[in-house]
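For this view, one protein chain was removed and the others were kept in their places.
Going in written order, the chains are labelled A, B and C, and every chain counts its residues from 1.
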Amino acid sequence: MPMLRIDLNCDMGESFGTYRKGLDEEVIKFVSSANIACGWHAGDPHVMNRTVQMAAAHGVGVGAHPGYPDLEGFGRRALDCTRDEIRNYVIYQIGALQAFCAAHRAKMRHVKPHGSLYNAASEDPAVAEAIAEGIASVNPDLIFVGLAGPKGAHIKAIGARFGLKVALEAFADRAYTPDGNLVSRKLPGAVLTDPALVADRAVGMAKESKVVAVDGTVIDLNVQTICVHGDTPGAVEMVKRIRGILDREGVVVRPMEPAPKE
Amino acid sequence: MPMLRIDLNCDMGESFGTYRKGLDEEVIKFVSSANIACGWHAGDPHVMNRTVQMAAAHGVGVGAHPGYPDLEGFGRRALDCTRDEIRNYVIYQIGALQAFCAAHRAKMRHVKPHGSLYNAASEDPAVAEAIAEGIASVNPDLIFVGLAGPKGAHIKAIGARFGLKVALEAFADRAYTPDGNLVSRKLPGAVLTDPALVADRAVGMAKESKVVAVDGTVIDLNVQTICVHGDTPGAVEMVKRIRGILDREGVVVRPMEPAPKE
Amino acid sequence: MPMLRIDLNCDMGESFGTYRKGLDEEVIKFVSSANIACGWHAGDPHVMNRTVQMAAAHGVGVGAHPGYPDLEGFGRRALDCTRDEIRNYVIYQIGALQAFCAAHRAKMRHVKPHGSLYNAASEDPAVAEAIAEGIASVNPDLIFVGLAGPKGAHIKAIGARFGLKVALEAFADRAYTPDGNLVSRKLPGAVLTDPALVADRAVGMAKESKVVAVDGTVIDLNVQTICVHGDTPGAVEMVKRIRGILDREGVVVRPMEPAPKE
Partner (left out) sequence: MPMLRIDLNCDMGESFGTYRKGLDEEVIKFVSSANIACGWHAGDPHVMNRTVQMAAAHGVGVGAHPGYPDLEGFGRRALDCTRDEIRNYVIYQIGALQAFCAAHRAKMRHVKPHGSLYNAASEDPAVAEAIAEGIASVNPDLIFVGLAGPKGAHIKAIGARFGLKVALEAFADRAYTPDGNLVSRKLPGAVLTDPALVADRAVGMAKESKVVAVDGTVIDLNVQTICVHGDTPGAVEMVKRIRGILDREGVVVRPMEPAPKE
């Protein structure tokens, strides 16, 4: 019987200057991958330095979390960029974080686009291509993280075309439609807040690659990593719960592996 | 008889967005090293991409040109940073440029601080140490470029302490005091504008490690690289002259080598 | 017979720090209104100070030229902002420029959104409303400048609803479709480059409120201001031509007046 394993990834290093954001020191105990902001939508060189060091000390997989150049909007606003702009933004931000990895003898393992850039990659293959080209031109060993389900279906193929490994991601605390998409945050019930239920869904994703949609349909969702959050004490508490249940269920939590090739 | 060689280095990649600065495409024909802005005092990811590509195509040595986070002041204003801030700023900017080098299979060879950070490194050993620590923690093979003469005398020792090679730099178009310092720009005659004279001084620096000070004293100035400028057509013309004379004099112009160890 | 008059407006104050853009000192001799960048997509406090002073000295009408917070993209990239964000961005930028007007005893007369924000105002009434609300809440005497023709048809009504005067704008160097829209810049022939032709169209707009569309149709285009450019020597030469012909034709060029109420 194959080992059951899953990755829990969490955005980190989102503080900036004297501004604090996220309970990184708490949540890092329970996750296996850190998506570290690179100074554009969040983070700064000192935060990056500290966060890479902390991730390395905890044996957590380090990834770059590139975003749009929009600190005020936290990278959540759509910005109409050309393909070259996106490629070069990704290269720049990966490189900046990579230097802190070198300084701390940490290995960068993955790249997960942030916020509005992540959404654009899920919806627009041209954006996903620009990101993949950026990653591949710096380091083709990096894993490209994208949304699992029909919306991000193109990401695996695009990653492959650029010689990249891809890891697909699910959200344990988000409701899914029967066709495998995330329920829009604008709709009621889009975000699940019951820790037991969320932990349960995480286990189902890890063990059976399945999740129950809003209408009760059981849908297939083959994912390599589950996104969790560390912004509030409640969020950290939920991650702790998820981690505890995964441990008890015998699911090994460790840094992401790419999705199997088809 | 040993080969006579010198490096001509020039700041490049200082355009930003729709703003143009510098005649990079012209001056690159005549120099052997490019100090490429990293997006903080000048430059942006697209300019960096283009400039690294161009430098690689011309066989010009690529270097990072990190500066203070001050686009409006072009990195020329003193900013009172802590040692950690400087170290992390240097790491970040080297990394960002390094990623474009990876994308273009170019090798980064050196790091030359920009503007006010360069001056601070020459005057304050703590700043030079912070820069050296930043460079060494990313890649100890990078050459740390600093000012030749008494003001930058500490740079060679500091570089050595961090395991770095150092290249010392002179300015062929600047007047020198008898004790080997640059004449302040605030004084008349600080900047030389006669191309023949400037070219002559460059040859003297390259062939004999000597330069004539304002009072006629011949001073020793053992340098590995000479800084030239490409901001104006006149500046490019002067670089062309300098390069022509060096060629005729049998001085080989090529990417900088570190200063010999003592 | 009523006096024939028109306003020529030009974007100015687009330099930033050590970066120069635009031949403001040249083009200001020929125009009657200056749209002055407010430090977000271009400009900085020193450029604003200098530009307001220069405009005042030439008797040119001063206007704010607010844009998205995107210096790298020069405010030309679409940024998905909320209505409140746009309102507050407009208030902020008007205020910043207003202070330089106070310092130079200049009167701010108008507000013309820049680049991508201008386009958004033309296409999306919600954006035009947010801008109008911002203007009205600072100073309801300011004239809101918007695109003439069907695309900007809503601007006059929206301005009126917020108690603002509106001036409609045409582009003498742009081709128009028979229904009064600008021909897309992506199509050949969208931008006219023959100075005589452009000047002629400006005269037609000023004297008869008419312009000839690409198919020869004569269309009505009642405008209070014509946009001209001062970025290149050729552009300034064209403005000089336009101004000369308008003068000869007896069209008085002076700061914009609002469109007549219907």
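Observations
Here is the rule we go by: contacts are C-beta pairs under 8 Å (C-beta built on N, C-alpha and C of every residue); 3 or more make two chains touch, one makes a residue touch a chain.
Please read these numbers as outputs of a predicted model, since none were measured by experiment.
When the omitted chain is restored, the residue from C:9, C:98 or C:225 that touches it is C:98.
Which of A:74, A:92 or A:171 touches the hidden chain is settled by the complete complex: it is A:74. Looking at chain C, the residues touching the absent chain are 39, 45-46, 48-49, 84-85, 88-89, 91-100, 102-103, 137-139. Where chain B meets the omitted chain, the residues involved are 69-70, 72-73, 77-81, 116. Listed for chain A, the residues touching the missing chain in the whole complex are 16-21, 44, 71-74.
Note that only the chains that are shown with their structure count from here on.
Although chain A and chain C share one sequence, what matters here is the overlap of their interface residues, and that overlap exceeds half of the numbers used. The geometric centre of chain A is 44 Å away from that of chain C, both derived from CA atoms. If you average the Cα atoms of chain A and of chain B, the two centres end up 40 Å apart. Among all residues of chain C, those that touch two or more other chains are 72-73.
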